[in-house]
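Only a single protein chain was left out; the remaining protein chains are all shown in position.
What follows is chain A.
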Amino acid sequence: MGSLFRSEEMALCQLFLQSESAYTCVSELGELGLVQFRDLNPDVNAFQRKFVNEVRRCDEMERKLRYLEREIRKDGIPVLDTGENPEAPMPREMIDLEATFEKLENELKEVNSNAEALKRNYLELTELKHILKKTQAFFDEREGSLEAGGQTSLTQNLLPEDSKGPIQLGFVAGVILRERIPAFERMLWRACRGNVFLRQAIIEDPLEDPVTGEQVYKSVFIIFFQGDQLKMRVKKICEGFRATMYPCPEAPADRREMAMGVKTRLDDLNTVLSQTQDHRHRVLVSAARNIRAWMMKVWKIKSIYYTLNMFNLDVIQNGLIAECWIPVANLEDVQLALRRGTEKSGSLPAILNRLNTVEAPPTFHRTNKFTKAFQALIDSYGVATYREINPAPYTIITFPFLFAVMFGDLGHGIIMALFGAWMVWREKPLSAKKTDNEIWNIFFGGRYIILLMGLFSMYTGFIYNDVFSKALNIFGSAWHVRSYNESTIMSNKELTLNPGDVQQYDQYPYPFGLDPMWQISSNKINYYNSYKMKISIIFGIIHMLFGVILSVWNYKFFNKQISIYCEFIPQILFLSCLFVYLVLLVFHKWVWYGAGGDVSVSPSCAPSILITFINMVLMKGYENRPDDDCSPYMYAGQFGFQRFLVVVAVICVPWMLFAKPFLIHRNNKRKQMMVQANGGEGVVEEGGETSTVPHEEHDMSEIMIHQGIHTIEYVLGSVSHTASYLRLWALSLAHAQLSEVLWSMVLSIGLTSGSDGGGGGVVMYFIFAAWASLTIAILVLMEGLSAFLHTLRLHWVEFQSKFYSGSGYAFVPFAFETILDQAENAIVET
């Protein structure tokens, strides 16, 4: 079984494939998806490889299919996605596929070109129809004005004053894109020096462009002018602006006749066009039924040939040689798949050889849908080095927990948990609905993390006793005001309760979590701060200590005894002497000091742990003042013990720094002595010696520098990382305060308004909406995100720096599943 503790054991294998069966074998392996092939000819160009022609044929098929799909999409025909997964077809079927696609493409092209010609015809006729209709108005106007003989019409001005009777004006009518009209008009005016007269009218309905199929808006224009030269000019300009000109007869009767003719032709065309469309539709519908399967087949063939291109040619045996990484646990499956492949093609069996290699194998963690998201959190920092300890299994618990420490609120936790649970519950239908909405995909991918984060937040919410900044009094508070009479309670704004007094404090704590009384006390912040600060440090140190301890398993596994003695032991000593001791002091103070006991352990005598710790490092003692009942020490012999701890910690630093380089140096020297003692004397020896010594020096300085960096990082890191865990407290405080602000500034206004009886409910209706949306947007989403990022940082930096190097590379098996996914996403994007 795959375990998450370490990555899977991998084997580098050599495959001998018969050239007849190579295709089917790779196809089977692709379905299996557990083999990562290595490119054996990285120096060879893409176009010089063996199966480049096949890849090219696949490209061509893909192009045809894309063309088909575009056409299908243009017509809005739904593509049937049955979810079936056709096997990669045999190479000989490729020819059939190619022929099918070729035929379809040609058919479609023919239909399209026919349709385009028809549409162009149709467009022209429609335009002509519009021209005839619209120009009628212009002609009427002209004739009307001529008959009236008045000066009202603009055309009149074009005519010479002394002309006898109406001079025949030439005209050109046509259709032009509406947006080009201003420039067209300006140009006409300039080029003809104002000697033409342009009238235009808008065609209201958009017309379809026959080439692109887009809807375009056009206008009808008619230009009146005089003389042939102007005519030439106008025509040129019309051509220049891509206006289409149509003959338009002058006599009204002719126009009417023409309009009739156009109308009948349009009707005829309409029937032909609809028939062409029907034919096209039929072709496309039948293609749409199969296009998914075809696409998949082509992608599979292409990926198989692409993989085959990475193989070496075995000239003697007429076969192919492949090298690949296989998880050792799956060797059997791979063997089986290979057998299936060879059976299919009926050739000699393929041979699988395990190779020995010094190369670092890829890292492969077998994950399920639950662990996948957590593994992804780790991998985005760095893929684990082959077979090193994987932090992912611990992250499953520590990540939601540390998140919850910051996000501790029962109400917000419930919202988050419900959201996560909904995504988990509706997992199948939601994941089937493929979307490229990135934010949703992130949320959905992390659904189990969200669920766990929500559940843990509910837990910490109970511990903090915090629901939307209010407390739950489930078990009954341990604090009482019984000893005060009613008037005292009513008249005093604040009352002090004495924990030593049995009347006021039950002498046992609230059974679970914090006492609800603290929520309404005025020193709530002080109390919470002290509590949260301390638990942050405690959790932090436990977390780091755990990280350091995990490093032992790494050292043991990789057989680095020297690192255990020279790194792990001083590291753990250093951490324990300073920081674990600090944690113990915290517990000691919690247990030892309190109300109701001796004076020396009363709260007023409790020493500050921070000061104690600083003085410990500075090795400062205290004077025991005789007039004071309090002892500055928390226990007897504290000063001497602390001094001892500090000395041990300080010793650890040079231990970490020098021990390992020294031991390595000594070992090397010893080895050299052995070589010198065993080897004979002579020229060879001398030559060898001179060459090794400088190399040795260089190595030593590198080791020394490396160790120095490592030591400094650890020593400074344990201080700064400990401080870094205080973010648990800081964020938790910020979250609680923000939710309290939201309560007191928003919701409580709604709750108190209308206390005089008028309209409180209405106000509350709106106030609640505001409060709820702010709660979701700011407290759950934004604060959740910020807490998430801080948790991530605590894991990546503070925890993983103790043992995790993350310098491996991921195992990317050749699998049809991922290849098809990628190809499909690429299609969705375009």
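Please note the rule applied: a residue touches a chain if its C-beta (ideal position, glycine included) is under 8 Å from a C-beta of that chain, and two chains touch if they have at least 3 such contacts; residues count from 1.
One rule holds in what follows: contacts and distances are computed from a predicted model.
One chain of the assembly is not displayed; among "Proteasome subunit beta", "Serine/threonine protein phosphatase 2A regulatory subunit", "Small ribosomal subunit protein mS31" or "V-type proton ATPase subunit", its UniProt protein name is "V-type proton ATPase subunit". Check A:199, A:233 or A:255 against the missing chain and you find that the one touching it is A:233. The chain that is not drawn here is touched, among residues A:16, A:139, A:241 or A:484, by A:241. From the set A:60, A:124 or A:427, the residue in touch with the chain omitted from the display is A:60, counting the whole complex. Although one chain is not displayed, its contacts with chain A can still be listed: residues 45-48, 52, 55-56, 59-60, 62-63, 66-67, 180, 183, 186-187, 190-191, 233, 236-237, 239-242.
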